[in-house]
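For reference, the structure discussed in these notes is given below.
One chain of protein is taken out of this complex; the other chains stay put.
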Amino acid sequence: MSLNLLYFASLREALGVERENLPLPAEATIAGVRALLVARGGEWQRLASPRIRAALNQALAGEDAALKAGDELAFFPPVTGG
Amino acid sequence: MSLNLLYFASLREALGVERENLPLPAEATIAGVRALLVARGGEWQRLASPRIRAALNQALAGEDAALKAGDELAFFPPVTGG
Amino acid sequence: MSISVQLADFDCGAEIAALGAAGVGAVASFVGVVRGGSGAERVLAMSLEHYPGMTERALADIVAAAQQRWTLNGVRVIHRVGRLLAGEQIVFVGVAAAHRGEAFAACEFIMDFLKTRAPFWKKEETAQGAHWVDARESDDLAAQRWQ
Partner (left out) sequence: MSISVQLADFDCGAEIAALGAAGVGAVASFVGVVRGGSGAERVLAMSLEHYPGMTERALADIVAAAQQRWTLNGVRVIHRVGRLLAGEQIVFVGVAAAHRGEAFAACEFIMDFLKTRAPFWKKEETAQGAHWVDARESDDLAAQRWQ
């Protein structure tokens, strides 16, 4: 009953974490997960910035998106491909 | 003391002429040459149409452009390259 | 700037590689191909007539106008003449620039003016016979929007 979290690029490097499993929080939304992660302090406070985007199950998603067990939730900085 | 006239594409085919030398006319402008050619009648009347463009010494030119001996004057239909 | 009017086919990959070799970031390009079509209208081949001398000057003027309007690092124009079969390449325009917006705009600008200012004429061969291609008003409108 957990979420699969992924971190990319400069965020991944700053956190020193590429992926982790997180138990589904009481506030089961992207905003809820973000608040939990920011509360870890230090580099995790980067997640407080709206510049760090979230993708739910591989599609860009808004902060209100509801989460369920098994979802893949990714956080990353603005994209710079092409 | 003459002009080098050139004809291209559908105009060339209709006239059955690719190039000719024409003595510099009294009205030594593109309009003057055009009037002389149209007066030949038959297919030459195609030259009365403003759709038939003129180029003087290999650059698009207006009807008032003054001509001098040795000039290269070309007439052709709208271009369709590319 | 490099402009060629030639009978021979060209290699888009080599042209794009040459434009990109300066490492400027963006290369936009356009390739025109002889349309096949279908039914009685099916085009078997196309003959391209041009006005030698004026063609090269007209193309050089168009490229110079693009270079004045945008900051470009390289421009390549190739236009074939003679008889081409359906599916064969007719024209290549490639533009290298630091910014992709400039590369795209300049490439389209050059094509729009090439279509309406450069002295080329197409004659299509179909099963019904050969006919000269009519100029299209849409091409004039495309060129006008840059003014």
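Which chain is which? They are A, B and C, in the order written, and residues in each are numbered from 1.
The rule is simple: a contact is a pair of C-beta atoms (placed from the backbone, for glycine too) under 8 Å apart; a residue touches a chain by one contact, two chains touch by 3 or more.
No experiment lies behind these values; they were computed from the predicted model shown.
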For the chain not depicted, the shown chains it touches: A, C
Residue in contact with the excluded chain [from C:59, C:77 or C:107]: C:107
Interface residues of chain A (partner: the chain not displayed): 6, 8-10, 13, 55, 58-60, 74, 76-82
Residues from chain C at the interface with the omitted partner, ascending: 11-14, 16-17, 20-37, 86-87, 89, 98-101, 103-104, 107-108, 111, 138, 142
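The working rule: only the chains that are shown with their structure count from here on.
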Chain A-chain B separation of Cα centroids, rounded to whole Å: 72
Distance between chain centroids, defined by C-alpha means - chain B, chain C (Å): 26
Cα-centroid distance, chain A relative to chain C, in whole angstrom: 48
Sites on chain B at which at least two other chains make contact: none
